Structure formats: C-alpha cells, structure tokens
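Subset of chains shown; positions unchanged.
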Amino acid sequence: MPKMYLTRRESFSASHRLWNPSLTEARNIELFDKCASPNGHGHNYILEVTVAGQVRGETGYVIDLKKLKAIIRAEIIQHVDHKHLNFDVEYLKGIIPTAENLARVFWQVLEPKITEGKLFSIRLHETENNVIEYRGEE
Amino acid sequence: MPKMYLTRRESFSASHRLWNPSLTEARNIELFDKCASPNGHGHNYILEVTVAGQVRGETGYVIDLKKLKAIIRAEIIQHVDHKHLNFDVEYLKGIIPTAENLARVFWQVLEPKITEGKLFSIRLHETENNVIEYRGEE
Amino acid sequence: MPKMYLTRRESFSASHRLWNPSLTEARNIELFDKCASPNGHGHNYILEVTVAGQVRGETGYVIDLKKLKAIIRAEIIQHVDHKHLNFDVEYLKGIIPTAENLARVFWQVLEPKITEGKLFSIRLHETENNVIEYRGEE
C-alpha cells in the first residue's frame, strides 16, 4: 500500500512572554528583547500536524481527517486557544514558551494519541514569517 | 488629476483582554466569553491604512509610500507591537481593546498626521476570519 | 457613536452545474461552456459577510462576532456545505447557481436575521481569481 503524508491545519490565538526565570533581568532582555515585554504579547498561531501512514483500501484514507481534527482540538486547541501560554496551560508549566518548546510539547502530547498512521511532523507558524518544524528528532 | 486609494499593509503582534470594568464578572463573561480569559490572549494583527488623494504629476504618487509607512510605524506599530493593549499603550488607556475600538483610536492618531491626501479607511484584521473597517463615519 | 464595517469570513465546499433548463443544450453550452459539464463540478467557496453598525459602548462591539458566526453557520453553511447546489438546498431551488445568484439568495436569507447593525455586503469567492459582491442594490 502507498505511504502518504496527511496534514491538518488548525489555528489558535494566545499570548506569551519569553523569560527565563533562572537568568537576570539584564540577560533576559539581552536574549529576548521585545519578546520579554513584562505584560506579554500574542500571536495567531497556525499549527500544521502531519501524520504518515499507509492508505487503507476500505476508505482510501490514511486516517479519517475528522478524527485527526478532533484529536488536535481536544488535546491542543482546547488547552491553548485564548490563553496565556506562560500561566494557563498545565502541560506548558515550567517551559519558556518559544515556538520550539511549544512544538516539542505538542509532539509529546499528540504522538501517543495518533494510532492510525504515525505522527511525522509538527509545524508551528508564530507569524507569517517565522515557522518551526519538529519531526521527533533528538 | 485622478483620485486614487493607496493602501499600506503593516502587522503587529499584541495581547489583550476584553473586559468592561464597570460591569460584573458574570456580565463580562456573558459578553466576552473566552475573550475575557483572565491572563489575556493575543493576535497577529494586520493593519491596512488607506489614503485617498490626487496623483501628483511630479511623482505619479498619491503619497510617497515610504512616508506613509514611516508614519504608520512611528505612530502605531512602535506603540503596540509586542505589547499588552490593556496596559502598555498610552493612547489606549481606558478603552476596551476590541478591534472596533482599536480601529477608531488608530484613526484618531493617524488622521492628523496624513497631510498628503486624506485618511480614507482603517482596516484591522484580528484573525484571518475577522476584520473591522472604519472610515471616520459617525 | 462611530459607524464600522465588521466582516466575518466562512467557507463551504459544494458542487454545482450551470444550466438554464429553459434554453437548448447548444445554447447552454455556448453560455456556460465547461461549467455546464453534465455531472457538475465544485468549489471551496469563501463567504465574507459584512455588517455595518454603530459601536456599542458597553462592549466595544458592532455585533458580537460569535453571534454573527452562529447566524451565518445556521442559515447558510449548514445548508450548503458538502451539498450539490442544484439539488440539495431548499432555498436555491429553481435558480441557476452562479456566484451572483448565490450571493443574492444569501443576502435575502441573512438580511432579516441580522438585528444588531445591518447587513452591508455579501462577498462570495468562487475561486481565488473570481469574486462577486452584492450590497443589496437593485
């Protein structure tokens, strides 16, 4: 059976502040500049989740998109949409919410839930000019 | 001379919370729902500023785009980008930062600064699905 | 109070065939060409609904976007999404489903339902290159 890559695109709106509490204020500002602004700022994030798998003969699907959409919404969007990523999300506690760190946590959350096909890639667009992709590689 | 409409598109990333302090918490949640989330959330706003005016024969321009861009950046983007719209912006103090109210304040800020041509429209995209346009009409 | 134009963007996927049953086959093919293909074809339509109105002081809203979205989904999207526009939609019976005719029917369906502000414009994108706008003008 042919192997394919299926991508579902979802979006969410959230705020965050880049700040490493183990560093001085001066070092934080040097590292994060305007992203360290005390009251935070925000983005319309676009999340692209790619699942790789064999096409099933019965359906012609790798995975039913309605199921994939439901998983992404239940596991990610519900938790992060219209939230402050530094304070409001259980599974983001203690991390600096850069796009890199978000992509990795989203991978860890989604990977065990994808049982038809396998999670292949998480792409997170922070703005139309900045994108992070994570493929589960260490 | 022909009259034209020149539009410049800029963007900024900011956070906000929709909350009317003169109302009860219950009424705020009824009105603003997830937009009233206590720690705020955020957007990549897209701002389109349209200036109407006669084309000048010397340049073939309504207004030099470099000047328009400089005005928008100095008067708006500098103040709101990577900021919390409820707390960090002098000219937004005391308003509920809905797209409607932002568009109106941006009009008030920009209108006196546009001296070649006249400000015709402010369009503010909060997400790819939600847009407000203000044309200075009461 | 300032008057603003609020636009909500929704989408739906549908099929249609352009065919005027009161004309001959030859004339239909002359008029509609590949759009008259017997088994129909389809589009991802993008629908932009613009409401004009005064901003309310209590909320800073022209109309609550959640309500506008709910109205568009209940009155339009539910009826046309994943449907054949020539056969499956009660309020499209008997019309040739061009973008023009769809826009007009959508206006007639939505206009009485918009009770905060007034319906100002329906824009319907049939493809990324073809768009119809209707503003209720005869």
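Quick notes on this one:
As written, the chains take the letters A, B and C, and residue 1 is the first residue of each chain.
Note that in this section a residue touches a chain if its C-beta (ideal position, glycine included) is under 8 Å from a C-beta of that chain, and two chains touch if they have at least 3 such contacts.
Everything numeric here is computed off the predicted structure, so don't read it as measured data.
This structure file shows 3 copies of a single chain, while the whole complex it describes contains 6 copies.
The rule is simple: only the chains that are shown with their structure count from here on.
In terms of inter-chain touching, the protein chains here are arranged end to end in an open line. At the interface between subunit B and subunit C, two copies of one sequence, fewer than half of the residue numbers in use appear on both sides, so the contact is built from largely different positions.
Of all chains shown, B has the CA centroid lying nearest to the centroid of every protein CA atom. Measuring from the averaged C-alpha position of subunit B to that of subunit C gives a distance of 28 Å. Contact of a single residue of subunit C with at least two other chains is seen at no position. The touching residues of subunit B, when paired with subunit A in their complex, are 11, 13-16, 34-35, 37, 39-44, 81-84, 86-88, 127-128. Those residues of subunit C lying in contact with subunit B across their complex are 1-10, 50, 55, 58-62, 64-66.
Contacts from subunit B toward subunit C in the complex involve residues 18, 20, 23, 31-33, 95-98, 100-101, 103-104, 128-135, 137-138.
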